Each structure stands twice: as structure tokens, then as C-alpha cells.
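Heads up, one of the protein chains got dropped from this complex, but the rest are sitting where they should.
Chain nomenclature is as follows: A and B, assigned in order of appearance, with residue numbering initiated at 1 for each chain independently.
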Amino acid sequence: MSYLQLLRLASPETVVVVTTLVVLAIGLRNRQSPGLNILVAVLGLAGACAAVFMLPRSAVLFAGMLVISPLTSLFKVICLLLAFFTLLMARNLSSRNHAEYVGMILLATIGLMLLVGSEELLMIFIGLELLGLSLYVLAAFEKHDIRAVEAGLKYFLFGSTASAFTLFGISILYGMSGTTALAAIAQKLAGMPIEPLLAAGVVMTLIGFAFKIAAAPFHLWAPDAYQAAPVTSAAFIASGSKVASFVVLGKIVLIGLAPLHGSAGWHAMAGGWMPLLAVLAALSIVIGNFVALVQTNVRRLLAYSAVAHAGYTLLGLVAGGREGFSATLFYTTIYALTLLGAFGVVGAVRREMGNDDIRDFCGLSRRAPLLAGCMAIFMLSLAGLPPLAGFFGKFYLFSAALRAGGNHGLLWLVALALFGSLISLYYYLIVLKVIFVDAKQETAAVAAPQLDLLQRATLLALAGAIVLFGIMPQTLVSRILAALA
Amino acid sequence: MIPPFLFWTFALLLLVFGAAVVLNRNPIASALSLVISFIALSALFMSLDAFFIGIMQVLVYAGAVMVLFLFIIMLLDLRAEERRKINVVATTGGALVALAFFAQLYLVIGQLRIASQPFAPLPPKTDDVRNVGALLFSNFNLPFQIIGVLVLVATVGVIVLSKRELR
Partner (left out) sequence: MVTLGDYLVVSGLLFTIGFAGVMLRRNIIIIFMSLELMLNAANLSLVAFSRARLGPNGLPDYNAQVFVFFIITVAAAEVAVGLAIIVALYRARQTTHVEDISTLKF
């Protein structure tokens, strides 16, 4: 393995690293407007995207540390796209350190790409830490805002504890199998009885990921990070980090721990990671939806709904197999796009009203019909109403779960998820009711949110994608299925 | 292999001073306990014939991380905290969770077959610095480069978060 070969196979990551350095260098001179930094960063992301397309179809480096396959290439592009949309919305930062902010988003993107493109526990750990550290900084970035710093600290404390658990779990997995490559772990574990220590290792490893995807009861950081961090940071934490975590969680359980799946069927519970994830999913759906009912702040509401959505998305992994995994991947991608858009609207309202409680959205449909329309699409997609992408994603997930687990064994989980979706309809509609129906006199005088052309275009593109993937889900699903073949 | 007497001495040092980190009121005392605890840990690494890791442990932790801790404690002028009312429910609850956690782990380790066998002897010459170094620059080349990016994240992040804004 020569350096040149390594450079070629890791070219997307390399392009992003170089872009980061350029942005940081520009930031030394230009501290006035963020426009130039964002332009350079966006060009760099486009270059990285091009580099992904020029990768060979499949390659494995260093026993899985860097895996290039249709799946990793597809999700590298998706991660780059999420970073692209996040950057387009990052123009109204109140801090003067624009370059560092943009640089941090790029560095977090590298973490995402490494996570997506690795099937080895050391690289996964380093990717998690790279992503985690940059997200902690992004969350606490506006340091004059006490609440943002506190949210960053809370995120940091929960995150580092979770990664310590994951690390201890990894050390046990290594001890039991003698390797850290996922494929080799599966081989070693295949013939082994489930030793109790191994079970402990699996549980501890999964705890760290439950934290990353904000599944209950490891979600306590999410409401604060979503509510108090700068809007763009929160959007990136909610979207990019979640997509990459689901991809890598899926790889760990479906490749590395494949022999230990157990069963989560109602009549056939058997020890393994499936019942574990099923319990996490059930808890997340119940806690997320019920606590979301009483929220008065839109970002906090989105955070608890994110917990519930993590629960739905886990259903695909519990179902297992190619179909289940593809349902999970489709849903998490759609969810990330939706949430990015929703945070874009919240950010616009926040700039205008100074806050983002539900009542600040009062009469938005008259002040800014475009924003209101986009928000309606995002909310209805999150609630899972046809013909939006969220509906198809849920349908796909639930049907995959019903077919798996033999004899409708997962029916209990699907029923719970359907019940949760029903509840969630209520709080999403409350937001829409406030936007479209309620009108208070005092808010009528407030000027419409100022959005430049680019931000409008971003929101429209996201809303368009949600509608498009709802009407023609096959465009994405077939790609994911082909990549998993 | 290390004689059991020395092993238990260092293990005890590690755990007692580890507990002292958690129990001390004064952050400086905690930081110093942490150093002793880590030096004992490094001795345990060396007892496992991991000399390079043992040295790294002392250099990085006692040399860098601890200085950083002490620097921050003194920069922020943190004193020993005054006695606060202890939240009894939270404390006993937390202690119980920790205890249950350890009991679980202990039972689990006890059932492990390979755990009860003594370590096999090594060949007389093991040159672990060379072996670790060779791996670092061959099989672990990629993570080694990525660590550079990670340190960049830490550098930029720390500067942005802790510098004073000039208005």
C-alpha cells in the first residue's frame, strides 16, 4: 500500500481537509462577512463529491479501516449534501469567528465520512470522536450566550461518558474475538457460545450509539442541545450525526455482531442485540412522543420528536436483513433532510422574533407564506402523512418489521410505533394550527422574516426533495437496495 | 511475569488513588491523586510487557493532561468546594447503580474461561517500541493521519472557545 494509493482512495476526505485549511487561512484575513468562507467551503464539498464519484467501485483498505463500496459512496455523498445545506443556512451567525465555524462544520463532515466508510472498530471510534469533538465545539460556539455554552457542556459530558462506555465495550469485543475488524469479529464469534462477558461488551458498545442517535433513555442531552445551541449547529447535530450513526450502527450489528442477533419476536424472545434494540426503540417511541406533547418550544418539540423518530428508525435494524437495513437508511436520510429544513424555518423565525417558542410562529402564514408552506411540508412529513416522504419511509419501515421476525413476531413493536405516530400527529398539527389559523394582533406588525435568495432556494429545495421522495420513493430506495446487494 | 505481591500493590495504589480522585473535595488534591493513580497504572502496563504504552501513559498523562488540569484549576482559581447539602437519594441511587454494575461485571469475568489461565511466557527479546512503531506506520497509517485532523479540531476548537473576543 503506497501513499499515493491511499491518497487516491481517501481523496474525498483529503479534499475536505484541504478545504478546511483554506477556509481557516482565509479567516485570518477576512473577519467581516462569512460569504467568501462559505463559498470556498461549498466548492470544496462539491469537489469532494466529485472525488467520491471517481472512486473505484469497491475496495477494502487495512482490513476494513477504509471501505469503498456502493453503500459507503452513496452515504458519503448524502453526508456531503447535508453539510452543503447546513452551510447554506449558516450565514447569520452572530459570532465573528465565521471561518472557524465553517471549518468546524467541514471537520465534522470528515468525521461523518469516516464513520460511514469504515468497518473497523478503531476507525469507528476515531470517527466518533472526531465528529463528537467538532459537534461539542459547534454547540458551544456562541460563547457569550450562556445557554449555548451550557448546552455544549451537557452534550460534552453525556457524549464523553457514552464514548467511554463504547470504548470499554470495544475492548471486551476485542478481547473475546482477538480482532477489531467487523467482518473478522463476526467470523470469530460465529462458532462461540454467548459468553456473559461478550454480552456485556455488546451492551456497552451499543450504549454509545444509543446516545448518538438520541434513543431513550440516553437522550437527555438532546433537548438542550437542540434548543440552546446555535440553530445551524443544532440542525447539523440533528441531521448529519444521526445519519452517520445509523449507518455505522447498522454495520456494527448486522456485520460485526451478526451471529449474536437473538430475536425480538413476541413469542420468541432470545438473547442478543435485537431484543436490546427493540427495547430501546419501544422506550424511545413512548417517551419521545409523550414528552413532546407538553413542549412549548419548537426546537425542544423537535428534539423529543427526534427521540421518537430514532425509535421508529431502530425498527428497521430490529427487523434486520437487507430489507430492514435499507428501510432504516431510507428513513434516516429522509428524516435528516426534513429536520434540516425545519431548523431552517425555525432559524428564520428566530431571527425575526428573537425566540422560537410555538407562539412566536403565530400568524406566520400571513407574514411569510413561503416559510409557512415549507414548514407545513416538513411537519406533515414528520407526522407521516401521504404523499410526503415521511409516509413512505414509515410504511417501508413498518412493513419490513412486520415481515421479519417470523409469524408477525414484531407486531407488538409495530403497533406501538403506529400508536406513537398517531400521538405525534397531535403535536405536529398544533404547530401548524398556530402557523395557519391563530392570529394575534400584536404580532401582525412584525416585519416578515428576512431571507435572502439563497436561503429561500435551500428551503424550497429541501421541501421539494421531501415531496419528490414521497411521490417517487423508488429513486432513492432502489439506489440503497442496489448498494446493499 | 510480575509477582502477585507487586501486582496487588500497584492495583491497590491505582484503585485507592482513583477513589481519592472521586472523593476529594479539593480539585487540586484530586488532580494529584490522578497522577499517582496513573503512574500505578503505567506500572501495571509494564507488568504486562507493554513498556512503550507505560512510558506514553506517564508522559502524556502526568506530563501533559495533568498540567492542563492544574493550569485550568489555577486559572479559574477554583477552591475546595464548600460543604453542600448532599442529595441523599441521588447519592445512594448512584452508588447502588455503580455497585450493581460492578457486581455484574465481576460475575461475568469470573465465568470467563480464558480469564483464569496464567499468562504464557514471552520470548526473551520483545522490542515492543519497534513493533508498535512498525504497525503505526503500516497498518495503522490511515488512523494516524486522521489523528492529525482530530488534533486540528481540538486546537481550533479550544482557541475559539477560550479566547477573549476583542470588541
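By our rule, a contact is a pair of C-beta atoms (placed from the backbone, for glycine too) under 8 Å apart; a residue touches a chain by one contact, two chains touch by 3 or more.
In this text the structure is predicted, and so the values were computed from the model without any measurement.
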{"item": "Which residue of A:R31, A:R147, A:R322 or A:K433 touches the chain not shown here", "value": "A:R147"}
{"item": "Identified contact with the non-displayed chain, of A:G44, A:G64 or A:P223", "value": "A:P223"}
{"item": "Positions on chain B where the hidden chain makes contact", "value": "1-2, 4, 7, 11, 14-15, 18-19, 21-22, 24, 27, 30-31, 34, 37-38, 41, 44-45, 47-50, 52-53, 56-57, 60-61, 64-65, 68-69, 72-73, 75-76, 78, 81, 84, 90-91, 94-95, 97-99, 101-102, 105-106, 109-110, 112, 114-120, 122-123, 126, 128, 131-132, 135-136, 139-140, 143, 147, 150-151, 153-154, 157-158, 161-162, 164"}
{"item": "Absent chain, residues of chain A that touch it", "value": "122, 125-126, 129, 133, 136-137, 140, 143-147, 149-154, 156-157, 160-161, 164-165, 167-168, 170-172, 174-175, 178-180, 220, 223-224, 227-228"}
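Following the convention adopted for this analysis, only the chains that are shown with their structure count from here on.
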{"item": "Inter-centroid spacing, chain B versus chain A (mean Cα positions, whole Å)", "value": "31"}
{"item": "Residues of chain B touching chain A in the complex", "value": "104-105, 107-109, 111-112, 115, 138-143, 146-147, 149-150, 152-154, 156-157, 159-161, 165"}
{"item": "Residues of chain A that touch chain B when the two form their complex", "value": "1, 6, 10, 17, 20, 24, 61-63, 65-66, 96-97, 100, 103-104, 107, 110, 114, 122-123, 126-127, 129-130, 133-134, 136-137, 140-141, 143-144, 195-197, 199-200"}
